[in-house]
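Missing here is one protein chain; the remaining ones are kept as they sit in the complex.
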Amino acid sequence: MKMNAADLQAFLAQDFPQVADDFRVEEVTDSGVRVRLRVQDRHLRPGGTVSGPSIFALADVGLYLAILSQIGPVALAVTTNCAIDFMRKPEAGVDLIAEARLLKLGRVLAVGDVLLFSEGGLQPVARASLTYSIPPKTQG
Amino acid sequence: MKMNAADLQAFLAQDFPQVADDFRVEEVTDSGVRVRLRVQDRHLRPGGTVSGPSIFALADVGLYLAILSQIGPVALAVTTNCAIDFMRKPEAGVDLIAEARLLKLGRVLAVGDVLLFSEGGLQPVARASLTYSIPPKTQG
Amino acid sequence: MKMNAADLQAFLAQDFPQVADDFRVEEVTDSGVRVRLRVQDRHLRPGGTVSGPSIFALADVGLYLAILSQIGPVALAVTTNCAIDFMRKPEAGVDLIAEARLLKLGRVLAVGDVLLFSEGGLQPVARASLTYSIPPKTQG
Partner (left out) sequence: MKMNAADLQAFLAQDFPQVADDFRVEEVTDSGVRVRLRVQDRHLRPGGTVSGPSIFALADVGLYLAILSQIGPVALAVTTNCAIDFMRKPEAGVDLIAEARLLKLGRVLAVGDVLLFSEGGLQPVARASLTYSIPPKTQG
């Protein structure tokens, strides 16, 4: 592992200042990361449920950080594909938790999947699988 | 067609006031709709490109409105699935245009796809396909 | 659980005689099933690797059986969506194993995902997520 939870949180604050406060990196393991979306009003739809784009954003950040934890902050991975299933309505007024799992870290592509839960919930509200393109190493 | 561009825009303002100003319904035809994302600072990533969640949001709104244009504002369709490919970096400082096409409008599921362009661009920055669950008609 | 491994195997033989011999149901649990593709020449591409359609077929059968294990053989679930990532080349001359996991069993839709391995391999050759439409119960 090249970056731990504190490293990833610092990376977000540095490179994605607009959204870094939305996310809290909770755990990093050899196989993935757990990230929390601190749900605010701007993430909600009428009725108090978390919006689809906010769920997408959490899945995307979760797996992105899982990749960076393995390869370090040098390279800029780019999301090329996401397939997401919205299975249950998130609970109102509750944070979302993403469990991201890296399934392949190749030379040019990384692939993984994410389960997303309302905090305290046992059944996932959504699942996603994502692919990232990893840029070639530049000389240094 | 049960709702035209003005109807859909009014529906957004009424039911999704938080995001209605982001989107402008530009055209409605028998097969789909064209919707513009009026790109603001909050849609951007560092470097000025439109963020993934904003592209997702535009695709989702685009096909949602294509469905409503056919079935009217009565029912609340819910996104159950989205597969999205990010193919090119959107141009900085330029609106995004979604061309949404309804491929199936069934009793319980609607399916369609969306091509997304930077305004004035000839090659799509992204494509998406989405499925919506259509709730059963209530008596009345 | 309404059907165990032997029940599912008998169901395949009865309802899908063309392909039943290709698959062996190895284990059924409360959360999913494990199914083996007994790789034959007709599943191969030049070079001896398992073809994409054969991998797709195994993922599809795997989750289909996971659903049937929960709802029984009465209803005819239909695949409506599949997102599949091909991550590694399957090993030549080796069976494929699918681990299918049911994530949602709703009134009209069921959703789950599948990891696929070359037998004995530790890293998945593919992953898939699938949605099935469950027909309404008929009277009687």
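All chains are identified by letter, namely A, B and C, in their written order; residue positions are counted from 1 within each chain.
By our rule, a contact is a pair of C-beta atoms (placed from the backbone, for glycine too) under 8 Å apart; a residue touches a chain by one contact, two chains touch by 3 or more.
No experiment lies behind these values; they were computed from the predicted model shown.
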Of C:Gln9, C:Thr80 or C:Ser118, the residue in touch with the unshown chain: C:Thr80
Sole residue of A:Ala83, A:Leu103 or A:Ala126 that reaches the chain not shown, by the stated touch rule: A:Ala83
Residue among B:Leu12, B:Val111 or B:Ile134 touching the omitted chain: B:Val111
Residues from subunit A at the interface with the omitted partner, ascending: 80-81, 83, 108-109, 131, 133
Interface with the undisplayed chain - residues on subunit C: 15-16, 18, 42, 44-46, 51-54, 56-57, 60, 78-87
Subunit B residues touching the omitted chain (full complex): 83, 85, 87-88, 103-104, 106, 111, 113, 115, 123-124, 127, 129, 131
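The definition used in the following text is that only the chains that are shown with their structure count from here on.
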Central chain (by mean CA position): A
Chain centre separation (subunit A, subunit C; CA means) in Å: 28
Distance from the mean Cα position of subunit B to that of subunit A, given in whole angstrom: 23
Residues of subunit B touching at least two other chains: 80-81, 83
